[in-house]
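Excluded from the complex is one protein chain; the other protein chains are retained at their positions.
Here is chain A:
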Amino acid sequence: MTIQFKNTSVFYHRKTPFEYQALKDINTTFDAGKFYGLIGHTGSGKSTLIQTMNGLLLPSAGTVEVDGIQLTKKVKQKVIHLAKMKVGMVFQFPEHQLFESTVLKDVMFGPMNMGRSEETARKKACDYLQLLNVHESLLDKSPFELSGGQMRKVAIAGILAMEPNILILDEPTAGLDPVSHDETMQLFYDVYKKTGITVILITHDMNDVLKFTDEVKVMSQGSLIKEGITSEILSDGNFMEQYNLEIPHVIRLVQDLKKKGINLKGTPKDTADFIQLYEEWRQSHA
């Protein structure tokens, strides 16, 4: 399930005083089965880039190929629909998209749109609601009666229940408390490990990028400026500083220790990783 960009450009408000190029000649590939991070400053074109992946926005020039489906300027609605069925998208504040009378029906909305039978849709909905720890007693409640955190879980279940081949997460944890944040991210990671789908994560939280993603693509002013292995890019202090990106805590810690003469082997992905590397270093210097 690869996504391939070929000379893709997107203009907004073409032929008006507001005209502005949001994507500039993007050439890149998202390989199947990897967890990608997409980082860059606000307005760098990340959101535009992901919206071209399922035909919400069509490229003004060039093509986007999603799992063999060509998306160009003049593609038919039917083809776009096919692309949408392959790509699941969790937007910022997904709870704003809830509308049905009950939680269960809302989660079934996506699978039903894909042409699944009611029975299958119900089963999928129940499965994913359970996976997200939404209690069974809530299934017949109105989604608007739930708390903010639960609403978000229901909305996320609504997208996972479509069982997309590619899952795109646009700041899925914005506005969540730290505990829910960790839970939600871990959950996406578990789904990723279990199903082997491609995941693309947009976030400003570099700690999450380091912990979960295999590769990152960095955007600035509508262009893709760097792509590669996550730990390598995030450890490049000069680069990160140049583009005003925050270096993850554990990497900064490793770099500071290095200055003090403590050389850890490898780059840790999170705190637990760091502790282990540190223990190894201690033992080898005992």
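Throughout what follows, a contact is a pair of C-beta atoms (placed from the backbone, for glycine too) under 8 Å apart; a residue touches a chain by one contact, two chains touch by 3 or more; residues count from 1.
The criterion applied here is as follows: contacts and distances are computed from a predicted model.
A.B. asks: Just by its UniProt name, which of "Spore germination protein", "Allophanate hydrolase subunit 1", "Energy-coupling factor transporter transmembrane protein EcfT" or "Biotin-dependent carboxyltransferase family protein" is the chain not shown in this complex?
C.D. replies: Per the UniProt record, that chain is "Energy-coupling factor transporter transmembrane protein EcfT".
A.B. asks: One chain is left out of this view; which of A:I3, A:L38, A:M89 or A:L277 touches it in the full complex?
C.D. replies: Touching the chain that is not displayed is residue A:M89.
A.B. asks: Of A:T42, A:Q77, A:S137 or A:N238, which sits in contact with the chain we cannot see?
C.D. replies: Of the listed residues, the one touching the omitted chain is A:Q77.
A.B. asks: Using the definition of touch stated at the top, determine which of A:V10, A:V103 or A:M162 touches the missing chain.
C.D. replies: Counting the whole complex, the residue in contact with the absent chain is A:M162.
A.B. asks: Taking the entire complex into account, which one of A:G45, A:G62, A:G110 or A:G222 touches the absent chain?
C.D. replies: Considering the complete complex, A:G110 is the one touching the chain left out.
A.B. asks: Identify the residue among A:L98, A:L139, A:V154 or A:M185 that touches the chain left out of the display.
C.D. replies: A:L98
A.B. asks: Touching the hidden chain in the full complex, which residues of chain A are there? Just list them.
C.D. replies: Answer for chain A: residues 12-13, 15-17, 51, 54, 56, 77-78, 81, 84-85, 87-89, 91, 94, 96-100, 109-110, 113-114, 144, 158-159, 162 touch the chain left out.
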